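A single protein chain has been omitted from the complex, and every remaining protein chain is retained in its original position.
A and B are the chain letters, set down in written order, and residue numbers restart from 1 in every chain.
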Amino acid sequence: MTTTAYRSQEEFFLDPQRCIGCHACEMACAECETNGQLAMIHVDYVDRAVSPQTSVQVCMHCEEPTCARVCPADAIAKDELGVVHSANAARCIACSNCVLACPFGVPKKVEPMKLMMKCNLCYDRTSAGRRPMCATVCPSGALWYGTRERMAAMRPNSTPVNEFRFGLQRVKTRVNVMMPKGSTELVVDGTEAP
Amino acid sequence: MARLPVSPEALVAQYGPRLGFPPKEGFPGRDEPDRVVPTHCCFCGMQCGIKLLVKDNRVVGFDPWEEFPFNEGRLCPKGVQRYLQNNHPDRLLSPLERVEGVGFRPVAWDAALDRTASEIRRIQEKHGKDAFAMLSGVSLTNEKSYLVGKFARLAIGTRNLDYNGRLCMVSAGAGNKKAFGLDRASNTYADLAKAEVILVAGANVSETFPTLTHWIWQARDNGAKLIVVDPRMTPLARTADLHLPVRPGRDSALFGAILKQLVDRDQLDRDFIANHTSGFEEAVEAVKGYDLAWAEEVTGIPRRKIEAAAEWWGTAKTSFLLHARGIEHHTKGVENVVSAINLVLATGRIGKPYCGYGTITGQGNGQGGREHGHKCDQLPGNRDIENPKHREWVAGVWGVPEPEIPGKGLSAYEIVEAIHRGEIKGLLSICFNPLVSLPNASFVREALEKLEYFAAIDFFLSETARHADVVLAGSLHEEEEGTVTTAEGRVTRVRAAIDPPADAWRDTDVLLDLARRLGKGELFDFSAPAPLAGTREGSLFTARRIFDELRAASKGGTADYFGITYEKIEANLGVFWPCPSLDHPGTPRLWEDRRFATPDGRAHFNAVRYRDPGEVTDPDYPVILTTGRVVSQYLSGTQTRRIGKLVEQYPEPLLEIHPALAKSLGITDRDLVRVETRRGAAEFPAQLVTTIREDTVFIPYHWPGRKSANQLTSGNLDPVSKIPEFKVSACRLVPTGRKAPSAAEAKAHASV
Partner (left out) sequence: MLSTLNLRALGWALLASALLAASVVAGSRNLQNFDGALAAYLFATLFAAFGIVYRYAVWLQRPPTRLYWRAGWRLLFSRRFPAYLAELARRLVDELALQRFIWKRSPKRGLAHVLLAWGCLSAFAITIPLVFGWVHFTLKSGTIDVYEAHLLGFHAFDFPLGGFVALNLFHALNWSSVLVLLGVFGFLRRRITDAGQISTQTFEMDLMPLVLLVLISVTGLGLTWDYELMQGRAHAFMAISHAITVILFLLWLPFGKFFHVFQRPAQLGVALYQREGEAGAQAVCPHTGEAFASRLHVEDLKQVTSELGYDYRLTGGGSHLDLSPQGKRAALAKAHLAARSESGAFFG
């Protein structure tokens, strides 16, 4: 892996309410050289019947990645930069544990290939000092990649948050979500009527 | 004789639209391209910068161009996928000739061009000069737009030339000329950054100009209040501070009511009005009865929302008003536009930092293309074809006696009507797919079938080109050098990344050759010398020579490009016109000197009395039908309906309908609903959403044949701008009692 040009002071920032659901990120993600024309990012309507709101989700690159821990084949690795990689193609046995256990709903199983694939922070680009494809093309700033200082200057009334609580479970991630100023965590603890 | 030579299904099988996908591991050579060409996206008026990767004369991929100031690498899905129009299996690789019962067969350029030239002369000798018409489009560069204007007037010698901008923003152009004397957005989008209030009317920015979203969101980061006027809750409207869900066709009532509020509350810039405008009293007089109760009744917007909008607009120190097709595609397009401009003028917030106004031009070169003479009433530099002085100037540049320039011709839809009447017998088209984009599609099809001769210049066999006698295989955006002017008025450079494949020609070469065959070669002396002919260098040579003539022709006009050169554009990553001299830096923000381009130097208020749209609902047709766009498709879809992933994103047109209306008709999700208007009927799957007005349904229009929304729209035109009323029709909804087949079965992208 060529990591010499990786700019470790730059981070990924996600701001879902800015998302306009255009899917540019998805198209661009598929162009990423590690992805074989498949998109790893997810853009979905939350509930189109009542709103054009969309969810947009890249891999959050957890500090303690649930996906890697539930993998029976030791196929998912986090590297020294904190990037959680796509499943090792030699090892992945396509069991879907990661797909179902990831609290952010990120990994994708590509059934015919018997392979889990996921966002690896555009490793081909970031390791060469470039910004991830999705965050470069995103026309709305829902996805942004750069320094914390620049983000603070652009959106002074928001705070990047990288701590989440899913029910009782705390999850700390490498990727940030932009929240109202002063927020310390994003709590996902709703129970939805079936 | 322009009926289809064989069934449309057979033509689809041979020429598409078929879906193009990149190979799984990308096109070969993407990692090690021969060239990385900084150019622009071909879709929409934002003209985002993008780098194309070229290997072995093929565009094999793209890279974001982060240095380009407008979009800094940002793109929409169309931009990301634009490179796939290259390498497409449907690409026309040689001229084609219609063969009855067979379809099309390749034909040599000589034969195709000779036949076209002789048919032009034959029809003109028999029926008069103006019996041969030309239709053009503004996805063409400035150079090609200019060339088409000159070609039609001098080489063909017809007055009947018009363009697809007629279906785009002509009412904005006309409104701007009335109010300011000049047709350009008054500001760059940088002036959005610190606007306190941003009013976006009839512009689904998040789907039609996604990269403009950045600038609006940036303004909101800085505290701007966003007001969105739209009958649907668009993604932009979802988080807006105020969403005014206007009943389609009632925009001028809303703007009139807001003007009255401003006057009543005295939230006016009296100094500006007194010193720099005219017509204020008449404009106020026109709206004196438009109180909030009346406005609520007419527009369907709750009065407190109208009041809030007026309050915010009235008290802001800085503001930006943007509009697009939503208020322009009306029989009152010009009235809607000038009534919006009245709000800008009343508060004097123009010609200053963060005080802006502009229409968001839709087509790739919608701005530049509408300035240089391929409108039926216009000469280069946005000159008036009926103004003797303007004619004299252009005749001088062209080196012809002034009377040789024909007068004002018919507009696009009127050309179709004239074909029906038998007044126009022959047609040459380029960059226009009227069978999908004009209203009243069946009427348009019948017109095409009546033509004695129809030649189309196109790179794919569009739905319209299927009716041609001869198809001249032209070039894609990435195959020719030139310039385009963005919606901001920024003139930028488009580059020839590759040569046209096989026996396709550059559009410019087709027109120049045809001019020679029509005996007018000496007026079109732009071709590159032999060693360069047909190469990218040759394209640059020719484009430059045409641009130099365009500069001279535009000199002194309102759209003055004289001081713009290729070098200057490249060095500055764009130059804003007007730029009257070589040492002039260009004009990003208009009207800073308060000297408007009108004859009296003042900005003009226009009195607008509300009137109903061309078609109103009645017991027979009780529902309002409005049409629009989706983010993954561009215009008539000739290009984007061939790009697999774009098609998959939104594969077929859906009928957006409010659950309350749906319930009253017994319609549920995915039910196939027959939509009927006075022009025709078509069936669409229902999509139940609460994000649309209860009295309105919406269908996006990019699809052909039985899936075309324009089978339903009317040919009612704005009296001034001749723009059709795409945004308002009266319809009735008839549930078919069937569920719609899946999108994969429907194959709407290639519908016949």
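A few remarks follow.
Basically, a residue touches a chain if its C-beta (ideal position, glycine included) is under 8 Å from a C-beta of that chain, and two chains touch if they have at least 3 such contacts.
All figures in this text were calculated on a predicted structure; none of them were measured in a lab.
For the chain missing from the display, the contacting residue among B:239, B:572 or B:690 is B:239, taking the whole complex into account. Chain B residues in contact with the hidden partner, per the touch definition given at the top, are 24-25, 30-31, 217, 220-223, 239. Take chain A: the residues that touch the chain left off the picture are 1-2, 16-18, 32-36, 42, 44, 46-47, 53-57, 66, 69-74, 85-86, 89-91, 93-97, 99-107, 112-115, 120, 123-124, 127-128, 155-158, 164, 166-169, 177, 179-181, 183, 186-194.
Keep this in mind: only the chains that are shown with their structure count from here on.
For chain A in complex with chain B, the touching residues are 17-24, 26-28, 30-31, 33, 36-37, 48-54, 131, 133, 136-141, 154-155, 157.
Chain B meets chain A in the complex at residues 21-26, 30-31, 61-62, 64, 66, 71, 73-77, 79-81, 206-207, 210-214, 217-218, 221, 233-236, 238-239, 631-632, 645, 649, 659, 669, 687-691.
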